[in-house]
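This structure is in structure tokens; I'll ask about it shortly.
Up next is chain A:
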Amino acid sequence: MKTQIVLSGVGGQGLISTGEILGLAASLFEEDMYATLTASYGSETRGTFTKTDVIISDQPIGYPNIDTPDVILCLAQVAYDRYVDKFHDDTEVYYDTDMVTPKEGAKGDHIGFPFRTMSIEKVGNIQTANTIALGLIMKRQGLLHKESVMKAFAHRFAGKDKVIAVNEKALDLGLSL
Partner candidate 1 sequence: MAKSVKKFIEGNDAVVDGAIAAGARFYAGYPISPSSEIAEGAAKELPRHGGLYIQMEDEISSMAALLGASLAGKKSFTATSGPGFSLMQENLGLGIMSEIPCVIFDVQRSGPSTGAATKPAQADIMQARYGVHGDHSIIAISPSSVQDCYDLTITAFNLAEKYRTPVLFMADEVIGHLRETVTEVEPTPDQIFNRVQPAPGTTQAEFRPYNYSTNMPAPMPPVGNPTLLMRTTGSTHDEKGEFGPGPDNINRVTHYLTDKIEKNVDDITITRRYQLEDAEVAFITFGCSVRSTITAVDMLRAKGVKAGMLQVVTVWPLPEKEIREVLRQVKTVVVPEMNLGQLAGEVRKFNDYGCKVLQANRTDGVLITPQQIISALEEE
Partner candidate 2 sequence: MASYKDYMLFDKLPHTWCAGCGDGIVLQSIAAVFAEMGLDKHDIALVSGIGCFGRVDDYLDINCMHVTHGRALPAATGIALANPNLNVIVTMGDGDSVTIGGNHLIHCARRNINLTAIVANNYNYGQTGGQYSGTTPTGSITTTSPYGHIEKNFDICKLVEAAGATYVARATVYNPVQMRKLIRGGIEHKGFAIIECMVPCPTHYGRYNKQGEAANMMKLMNEQSVPAEKAKNMSPEELEGKIITGLIVKKERDDYYTEYKRIIDAQNIDK
């Protein structure tokens, strides 16, 4: 079983970090899972298009880039527009309804929530849209256990208890949608 996940948006939305959480959870805290992560690197970091490819598989992974995603998260219009023509019928397209207007007739199963607004209003922190979406993806895909994802947060943000707590809140919100 292999899941190809593209996390796309603009710099500063924490998408590489979400990819790391996915990779860490799968490879360190799940049984017999492999993960790869490749991120687009530019000289700029904030405000420009960014994407992270994460592959999670029960077999060793060869080619680590994703041409046709099984799952894609789009947190910005620029990201959606870049990928829309690559969606296939079964692609699950998660998008932020405040940030992205889907293309008419686009392929894929579109799942929209105002992740950023939810992050501000329900989690009380502007920076957890990525984690809410992660929870939702996990739930719909049946991917990873919450326990291993929280272990990944604890590993990635060791010593930063507040960050871990706010992400757990966001993750729970996503898992409950």
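The set was built so that all candidates are chains of the complex that A comes from, given by their letters.
Brief remarks follow.
One rule holds for everything that comes next: contacts are C-beta pairs under 8 Å (C-beta built on N, C-alpha and C of every residue); 3 or more make two chains touch, one makes a residue touch a chain; residues count from 1.
Fair warning: this is a prediction, and the values are worked out from it, not measured in the lab.
Note on chain A: across 1 or 2, the candidate touching it in the complex is 1; the others do not touch it there.
The residues of chain A lying in touch with candidate 1 in their complex are 19-20, 23-24, 27-28, 34-39, 41-43, 61-65, 67.
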